[in-house]
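Below is one structure, written out as C-alpha cells, with a few remarks after it.
Of the protein chains in this complex, one is absent; all others appear in place.
On to subunit A.
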Amino acid sequence: MTVSIIRFGGSNCDRDAERALAHLDIDADIVWHEDGLPAETTGIVLPGGFSYGDYLRAGAMAARSPIMADVREAAADGTPVLGVCNGAQVGCESGLTDGAFTTNESARFQCEHVYLRVERDDTLWTAAYDEGDVIEIPIAHGEGRYEISEERLAELEDDDRVLFRYCDEDGEPSAEANPNGSKHNVAGILGDRETVAVLMPHPERATLPAVGPTDGQGILRGLESTDSSH
C-alpha cells in the first residue's frame, strides 16, 4: 500500500506529512500534481501550504487542477482522503467536503496549539480516540474560519459529519477556545463518505515525539487501514 501526498506548487507540509507517516510505518510517496495520481494509491493526503500562493482564494486554484478529478474519483471509490490546512481548503473548494474555510475572525495569521474535541470515534480518522477525547494539535493558518449556511451546517450536524471542534482543555467548545471564529467551533468535517476528512489543524505536526505532543498520530493512522481492493 502506498499513500500519495499530493504536492502542488506552494505546498509546504508535504515533507512533514511524509516524515510523520514514515514514523508510523505508513508507506507514502510525494506525488507532483502534474504527474497524476498513481494507480497503486491506497490513500491520499492533501497537504498544508500555500498552493498557488493562495491566489483568488486559499485552495481555489489547486482544487481545479486536473489531478483533483482523479482525487474525487478515488474518494468516490472509497480511497481515504485527508486534507490538512491548505489541503482542507482545497477539499472544500473542490467539493470533496461542504463549506468553506475563509479569513480568520482576527484577520491575522495564527500559529498556536489548540485543543480539539473528538466528536466521533467510529471513523478511520478517529478510531484511536474515544468520543469526547480532547487532543492537542497545532494550527497555522490565516484562512481557517469555517463558514457555511446555518441550514447546511444543521444538516451536517444531523448527519454526524462534524469530526472535530475547537474546545478548551476540558472539552468545552467555548467561544474563547475558538481560535478563528469557525461556525459552531468546527475544526474538521467529513465528506459524503466517512473516508474523506478535512481539518485545519496539523496532525502531522503532532506526530513526531521530538517536536511536541503526539496526539495527531491517530488521525494519520486512518491512512493505514485502507481497503485492500484499492
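Simple rule for what comes next: a contact is a pair of C-beta atoms (placed from the backbone, for glycine too) under 8 Å apart; a residue touches a chain by one contact, two chains touch by 3 or more; residues count from 1.
Here is the rule we use: contacts and distances are computed from a predicted model.
Novice: Since a chain is absent, check the UniProt entry for it and pick the matching name: "Amidohydrolase family protein", "Universal stress protein family protein", "Phosphoribosylformylglycinamidine synthase subunit PurS" or "Peptide ABC transporter permease".
Specialist: Answer from the record: the omitted chain is "Phosphoribosylformylglycinamidine synthase subunit PurS".
Novice: Determine which one of A:G181, A:P203 or A:G218 touches the chain that has been left out.
Specialist: A:G181
Novice: Which of A:N104, A:T123 or A:T207 sits in contact with the chain that's absent?
Specialist: Hidden-chain contact among the options goes to A:N104.
Novice: Touch as defined at the start, partner being the missing chain; which of A:R64, A:H113 or A:R193 qualifies?
Specialist: Of the listed residues, the one touching the omitted chain is A:R64.
Novice: Pick out which of A:C92, A:I139 or A:I189 touches the chain that's been left out of the picture.
Specialist: Of these options, the touching residue for the absent chain is A:C92.
Novice: Taking the entire complex into account, which one of A:D133, A:E147, A:D192 or A:E224 touches the absent chain?
Specialist: With A:D133, A:E147, A:D192 or A:E224 as choices, the missing chain is touched by A:E147.
Novice: If the missing chain were put back, which residues of subunit A would it touch?
Specialist: On the subunit A side, contact with the omitted chain comes from 56-57, 60, 64, 92-93, 98-100, 102-107, 145, 147-149, 181.
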